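With one protein chain held back, the other chains of the complex are shown just where they sit.
Per-chain numbering from 1; labels A and B assigned in written order.
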Amino acid sequence: MDLILVTMIDGLVTGLLLFMLSSGLTLIFSMMGVLNFAHASFYMLGAYFAYQISRYIGFWPALFIAPVLVGLVGAAVERYGLRRVHKYGHVAELIFTFGLALLIEEVVQFVWGKGHVEYNAPESLQFALFSIADYEIAAYKIFMIAVAAAIFIALLLILTRTRVGMVIQAALTHPDTVEALGHNVPLVFMGVFGVGSALAGVAGVIAGPVLGTFPGMAVVLGSIVFVTIVVGGLGSLWGALVASLLIGWLTTFAASYNIGMADLLGALGIEPPADLSESLLRDIWTLSLPQVGPILPYLLMVLVLVFRPYGLFGNRDA
Amino acid sequence: MRSFMRQAAFAAFAGLAAGAATAADNVRIAFIDPLSGPFASTGTNGLHQFEFAAEKLVNEKGGVLGGRKFEIVPFDNKISPKESLIQLQVAIDQGIRYIVQGNSSGVANALTEAIEKHNKRNPDKRVLFLNYSAVDPALTNDKCNFWHFRFDANADIKMDALTDVIKQNDAIKKVYVIGQDYSFGKAVAAAAQRFLAEKRPDIEIVGNELHPIGKVKDFTPYARKIIASGADAVITGNWGADMLGLGKAIIEAGFKGPIYTYYAAADGITAAFGESGKGILRLVSEGQLNPPPSDRVVEYARAFKEKYPDGNLSQTRIANVIEMLARAIEQAGSAEDVVAVGKALEGMEHDSLWGGKLFMRPQDHQLIQDVHILVHTNEGVTFDFDNSGYGLVVESTVKMASMDAPTTCKMKRP
């Protein structure tokens, strides 16, 4: 029981982290119709910028400065890169962001080296806040949850209570009408792209100390973020939230419980063959849940796409 | 004309590196390891150690065979088996007779098979494979061949030594084994089970699991399970980001017992653990830096740090590779007759720079040496890693580990 509660908290941290990335990505997709492959690269830039800044003036200023810088980089990418490629069609845009992801990884390696950098949580948050039974919950985890929740609320307020938010919301469903009403859609695009990147940057700043800051960090998270917004339904903010939490809990619970495939098949009444050594499927029998945990989201995505191509909450064709 | 065309073609295709075209009588050694991509820092650090060892241990002492120098020729394999085979061909074409490689048993496996086939098909251009770091036991068991020599203690030997130490620690009653889901991770888990059952049948293995390699973002759930199991010690063969992620999560979840690892040091990992891993992280490895076993080590390590301030002397066996190869070449009287050099290496006994004896076991070409259990700390550290003040200090030593361990190798000699 304690373990379930603790796993819920751990899964919530992972899920909210995913949400910080997927919310920006899904907003960008809804506005511009482009899946940004480089989105996780902005997450990585956030971590590296924060690392660099925190070496001079500490973690707390970095928490605010780094995302702004990432947002500016994102806006510049939109203005000078994506907008240029836009006229060649969506496939070209997708390929552009794919190339950009490769390039950003190379640039990060070029500037900061190929190994891990020493980016740690601030001293003031390095303690165990409370324990549930024997399980310590680090203060930094609660801090991550707080930041993510604050961002979610802020995002919700901006989208529903401000004029800019209204324009964005309108553009989600009726992009042509918004343009016809005379709004400066390219500027909104640039802004949304910048803000989306900045959100990814925030995620990088706070996740870097926990998940490690190294040139491969974008790749590890990158495709999962896609999976999240595809499962949630492209363009749906609520879908992104639900899918993020779902995937966060799915992977965390899968890693926490050692359920073997043999038990599962046994429960279904299927017995293993007597001689395992010759069977082509022998490895299936020794599989356990933690072994396949991290690839479950991909399975989920394929299933969702096959049976419901709009995703769980989507209403537009991808 | 034809030979000119061939040479021109060769220069165009194989793209001779600017510095590679040097005196023909150097003994050239091809270093095939990742120099770009995610594992480049490990590869580059290994290259520096080879270059330094060749310079310091051979060339400054007048070279081999009356003045021939060692020259390390780097080839970037991008840690891909396919690229390794291409670079192997390029190296052989350049007339190189010695191949060194270490990162990834998958690559080592591809190379040893390719070299065996090459040597069979081209008896006039045979090469030797000096494996300095790939520790999959199969390479000196079922997959052994005459051309492959391993200078690191393999995964089984390390586990043998590690369990010798655990045997004497009565505080350890429960052990958790966790590793990456591939051949090496499985080999570590199997060896841990076998040796623990043999040496300490009272120890309970409370967890034995594998996780996908390089795919886990957050190791917290695994750490929770380890805490929940009530384990006194953790054994893991993880490396790279998986090692750092797992170790950090376990420590953060409040684990206080020893975490026995194979690869939790250098390449940024020591610095990233820092204070949090102090006294908790253990490493099983050959070679001793702290406390320095001799003045020679102090001098060698100082000179290395002077030349590469950002480098780590993390793969001490590299010095053994160079010293033993130099001796074998002297003994064989030729650097080109690799069969003679291979035969000289077989059964060679050597006093290691790092203290202790080395013995190249002829049955399987596995180097037998002292294996240490090292602890991650900042006390008594003369030579740290990552310039972090933290380093590895020898805690206990198993002399000539697994000297008599059986092997399934059936060596076929030319």
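Points to keep in mind about this one:
Quick note on the criterion: a contact is a pair of C-beta atoms (placed from the backbone, for glycine too) under 8 Å apart; a residue touches a chain by one contact, two chains touch by 3 or more.
By our rule, contacts and distances are computed from a predicted model.
Choosing from "Cytochrome ubiquinol oxidase subunit I", "Aldehyde dehydrogenase family protein", "Branched-chain amino acid transport system permease protein" or "RNA polymerase sigma24 factor", the protein name stored in UniProt for the chain missing from the display reads "Branched-chain amino acid transport system permease protein".
Put simply, the missing chain touches A, B once the whole complex is considered.
Within the full complex, the residue among B:D76, B:E252 or B:D267 touching the omitted chain is B:D76. Across A:M8, A:L72 or A:I95, the residue that sits in touch with the chain not pictured is A:I95. Of the candidate positions B:D136, B:E286, B:D364 or B:D386, contact with the unshown chain belongs to B:D136. Shown as candidates are B:L85, B:V135, B:I322 or B:L358; the residue that touches the absent chain is B:L85.
Contact residues of chain A toward the unshown chain are 35, 81, 84-85, 88-92, 94-96, 98-100, 102-103, 105-107, 109-110, 113, 223, 226-227, 230, 234, 279-284, 287, 291-292, 294-295, 298-299, 301-302, 305-306, 309, 317-318. If you put the missing chain back, the residues of chain B touching it would be 5-6, 9-10, 12-19, 35-37, 40, 44, 48, 75-76, 78, 80-83, 85-86, 89-90, 92-93, 105-106, 109-110, 113-114, 117, 121-122, 136, 138, 181-184, 186, 212-213, 215, 306-309.
We adopt the following convention: only the chains that are shown with their structure count from here on.
Put simply, chain A touches chain B in their complex at residues 3, 6-7, 10, 13-14, 109, 113-118, 120, 128, 131, 134-136, 138, 210-212, 214-216, 220-221, 224, 251-253, 255-256, 258, 288, 290-295. Chain B makes touch with chain A in their complex at residues 37-41, 44, 181, 207, 209-212, 214-218, 220-222, 224-225, 227-228, 241, 244-245, 248, 252-254, 267-269, 271-272, 274, 386, 388.
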